[in-house]
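Structure incoming, see below.
Left out: one protein chain. Kept in place: all the others.
Each chain carries a letter (A, B and C) given by its place in the written order, and its residues are counted from 1.
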Amino acid sequence: MFLNQFLLLSAILFTIGVYGVIVRKNGVLVLMSIELVLNAVNINLIVFSTYWGVAGQVFALFTIAIAAAEVGVGLAIVLLIYRNQRSVDIDELDEMKG
Amino acid sequence: MNSAALIIAEVVPLVTPETTFDAPANVVFAVQAVVMIFAALRVVTTKNVVHAALWLVVVLGGVGLNYILLQAEFVAVTQFLVYLGAVIVLFLFGVMLTRAPLGVSDDLDNNQKKIGIGVGVALLAVLSYALIETFGRSELTFAAYEGVAGPNTNGRTQAVSDAIFGQYLIPFEMLSLLLLAALIGAIVLARRD
Amino acid sequence: MMNFLNDWGLVLTIFLPLAGALVMMAIPKQSEGAIKLVALGAPLAAAAMGILLMLNFDYGDSENLQFMVNRNWIELINSNFILGLDGLSLPLLALTLFIVPLVVIYSWQHVPNPGNPKAFFTLMLILETAMIGSFLAQDLILFFVFFEVTLLPMYFLIGVWGGEQRRYASIKFFLYTLFGSAFMIVAFVALYFLAKAPTGIALEQLRALGGSYADMQAGDPLRSFGMQALTYSGAAGIAKTTAIVIFGGMFLGFGIKVPMFPFHTWLPDAHTQAPTQGSVILAAVLLKLGTYGFIRIAIPILPVAARAWAPIIGILAVIGIIYGALGCLAQTDMKRLIAFSSVSHMGYTMLGISTLTAFGLNAAVFGMVAHGLITGLLFFIAGSVKERYHTLDIKRLGGLLVSAPKMGWILGFATMASLGLPGLAGFWGEFPAILAAYEPAVGLNVALFRTLMVLAAVGTVLAAGYLLWLYQRTAFGTPSEEFENDPNITDVNKFEWLAWSPIIAGIVILGFFPGLIFNVAGPAVEVIARTVGG
Partner (left out) sequence: MWFFTHVWIIPALMALSFLLILFFGKKMPKKGAEIGIVFVGAAFVLALLTGGNWIAWSNNNPEGHGPAAEGAALANVDPSCSSVAAEAAAVGEGVEHVEGKTEGKTAGKKAGEGHNEGGHSTEGATAAAPPIGESAAPAAPAAPAATEPAGAEKGGHEEVATRPVVSCINWFENGDQTISIGTLVDGQSVLLLIVVTLISLLVHVFSTDYVHGDRRYTHYFAFLSLFTASMLFFVLSENTLQMIVGWELVGVCSFALIGHWWEEKPNSDAALKAFLTNRVGDIGLLVGVIVLYFAAGKSFSIMDLNILANEGEISHNLLLIGSLCLITAVMSKSGQFILHTWLPDAMAGPTPVSALIHAATMVVAGVYMVARLYPVFFEGLSISGSSVNALSMIGAITALFGAMLAFVQKDIKKVLAYSTVSQLGFMVTALGVGAWTAALFHLFTHAFFKACLFLGAGSLSHACHHSFNMVDDMGGLRKIMPKTFWTYLVATAALAGVFPLSGFWSKDEILAGTGSFPGTEGANGEYHVMLVMLLLAAFCTAAYMTRTIWYAFYGEYRGHGTPHESGPRITTPLIILASLGAIAGIVNLPAAFDFLPEGTQTRFEHYVEPVGLYFPAISHAGFNPALAVISVLVGLSGIGLAYLYFFKDAFAGLHGLAERNKVAAFFKNILVNKYYFDWLYTTVIVGFVKGPLARAANWFSANVIDGTVNLVGKTAVGSGSWVYKNVDQKVVDGAVNGAGSSASGVGAMLRLTQTGRIQQYAALFFAAVAILAGVFVVVIG
């Protein structure tokens, strides 16, 4: 097997995730896209761990844990926003409106 | 050789491609890769929030599969447990609690599709160019595992645990703190008052 | 004593304010007195430290870094914690240490809405640490870190304590600069990978730095973020085109900060929306990070590219001068006008830099300090005017000399200083820059630069135009009946005196003894000019 087949796969996932982050309006969906990105990263970590020793795996684990935390908090925020303005439409978060 | 290559050159001993092509692994990979990509695309394109969550399940599962192919069983297991177990459930709760339209709704994307695509493609192009430039057809050898890995795979898991509780103990503890903080934070945020 | 300074002088100067910030965190919100004391004490301590340094600074040897601190930092990328003070950093260090305490004094009773002095001053102190750090850092990564750290406090200062449009302005400011610095860091990394060890004397100098350079052969990859090392390497081993691209990255990073002509639009918003203290610090110090970066990093490290870029920089600078002036003429808001005048004035600084001559660079350094003092003062006054009149609309102001004579005179003074009146600091930033443009570094297009010189000279007229126009509208005449006998409109109060009189003194003193800066920065910039063959 080649390195690249995994790396390219993760690259694709990553890109898709980015696309999602840019395009999706619904907060939950944005979070999901972020998950995609994180997983892409994890794949890379693991791939290189095959060269580099288990450190890569350890970090992948960390990432997973942190991702979990992030989702937790993220969803909580989304929930809060929803409660405040009855919508999770990020577009309507015009706090930074110019 | 480009400079991205320089970075890697320091850490990756490039391997001469004497091909040890094992069919099953590759076949499996090919299949799940296709599935994953499709699923991932659906995640970001579907008009139904719940479906998106479910497609995400597929992707995450695929990722887990990848880990196995890469002989990182422990991580794979964690992936299944944490993601498929916890995260997805979380997501579904989120969807439910925020009363997201359970059915099809056309209002999930904003008006930046074009840009999104543009950026995505550009990004992909650059990344893949760099990757191909750098690794070309270099083979995947599990060099790092040789030392620790006997025929049984416990060795690797053991190595991982050694690493976590040895070298990376402090980060690990930090992590636990972080999780705690996240927990409290989530509660505080979501608490209705 | 000397040893102590050598080891700790710079570190303390940088981190005393930060320490202050930490202390402040421990103080409860309510006890404002204590907070203000700390807020004033920390910068003063830093200033005292700085004065000690300047007293022990060897002015005969100001082209070399002194009080060097060099510790390992990030071995993996061979980036070290290097600090150093030379003739180029010293004036700017002095400027920072000078301005911040005054800002704090001014804030004594002017903490802008929505109050909360604790947070306000904490941010201010963090900001000072970051600013001083960027002027003293001698390692690209270290510099970058400080450079970026300046963003956050300023972002919050604008975003929380700013005017109506504050959110927009703060985001704009943040993104613009971040955008630029993204290019900058890429340029740095590229240098890290591409720079090679030079040959000849430069190699000797490089080796003399010791550490990983001690036994380098010509052509070895340098793998370093150290400014000195990179300067000695002088972009050896980097193809000219590549060097030009890298310089382009830095150009964006620094040029946006300056701000140079096409990238200036964040400035008026940021200034108009920022609280007075924010504007003052922004104008007085933050903008200088850009120009400083050009002189300290971009030009000496990439001399060849610098020569290629010089004409572009020069042209943009002059466009900035004229354009900024025209922009001023179009303004109806006092603060916005001053902000645009910064664009114009920094144009002179950049023109001086673009000539790549010792004279021009020296003028640039002086221009930075002068502009820092003068525009700082102008923003102070604008703030006080706003506080009294609750508007900065030039049409509605007027008769300031009647309702607040002293403030009117001070405004007049600042105006005169700003339009480059000889005998005041502003002149020494402008005239030498124009002069240097007559004979730019060897190899640059003389005809072009002489044209630029004339245009820049025309710019001085426009400057006089808009500044006097501003002064006539605001200070002369009689106050409009809406402010006829408004009790709020009082003359300069004691805190304002405390904050302003040092600046005024500074402007006059520098105006009559320009040597105070020229002689210190001269040798340092001369070395740089030599590296680019100016």
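Please note the rule applied: contacts are C-beta pairs under 8 Å (C-beta built on N, C-alpha and C of every residue); 3 or more make two chains touch, one makes a residue touch a chain.
Remember, it's a predicted structure, so these values are computed and weren't measured experimentally.
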Completion exercise
Missing chain -> touching shown chains A, B, C
Handout entry: Contact with the hidden chain (one of C:M68, C:A464 or C:L498)
Key = C:A464
Handout entry: Of C:F431, C:F483 or C:W500, the residue in touch with the unshown chain
Key = C:F431
Problem - Which of C:F147, C:F183 or C:F247 contacts the chain that the document leaves out - result: C:F183
Completion exercise
Per the whole complex, from C:P43, C:G84, C:G383 or C:P514 the residue touching the absent chain is C:P514
Fill in the blank from the handout: From C:L37, C:A208 or C:A330, the answer for touching the chain not displayed is C:A330
Completion exercise
Residues on chain C facing the left-out chain by the touch rule are 171-172, 175-176, 179, 182-183, 186, 189-190, 193-194, 242, 245-246, 249, 262, 264-266, 323, 325-331, 357-359, 362-363, 399, 401-402, 416, 421-423, 427, 431-432, 434-435, 438-439, 453-454, 457-458, 460-462, 464-465, 468-469, 472, 475-478, 513-515, 518-519, 522, 525-526, 529
Problem - Missing-partner contacts on chain A, residue numbers - result: 18, 21-23, 25, 90-91, 93-94, 96-98
Problem - Hidden partner interface residues of chain B, rising order - result: 1-5, 110-112, 114-116, 118-119, 122-123, 125-127, 129-130, 133
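One rule holds in what follows: only the chains that are shown with their structure count from here on.
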Fill in the blank from the handout: The distance between the C-alpha centres of chain A and chain B, rounded to whole Å, is 9
Completion exercise
For the pair chain A and chain C, the C-alpha centroid-to-centroid distance in angstrom is 39
Problem - Touch list for chain B against partner chain A, complex - result: 11-13, 22, 25-26, 29, 33, 36-37, 40-41, 43-44, 49, 52-53, 56, 59-60, 63, 66-67, 69-72, 74-75, 78-79, 82-83, 86-87, 90-91, 93-95, 97-100, 107-110, 112-113, 115-117, 119-121, 123-124, 127-128, 131-132, 135-145, 148, 156, 159-160, 162-164, 167-168, 171-172, 175, 178-179, 181-183, 185-187, 189-190, 192
Practice task
Write out the stretch or stretches of chain A touching chain B in their complex.
Solution key: 1-9, 11-20, 22-29, 31-33, 35-36, 39, 42-43, 46-55, 57-58, 60-62, 64-73, 75-80, 82-83, 88-91
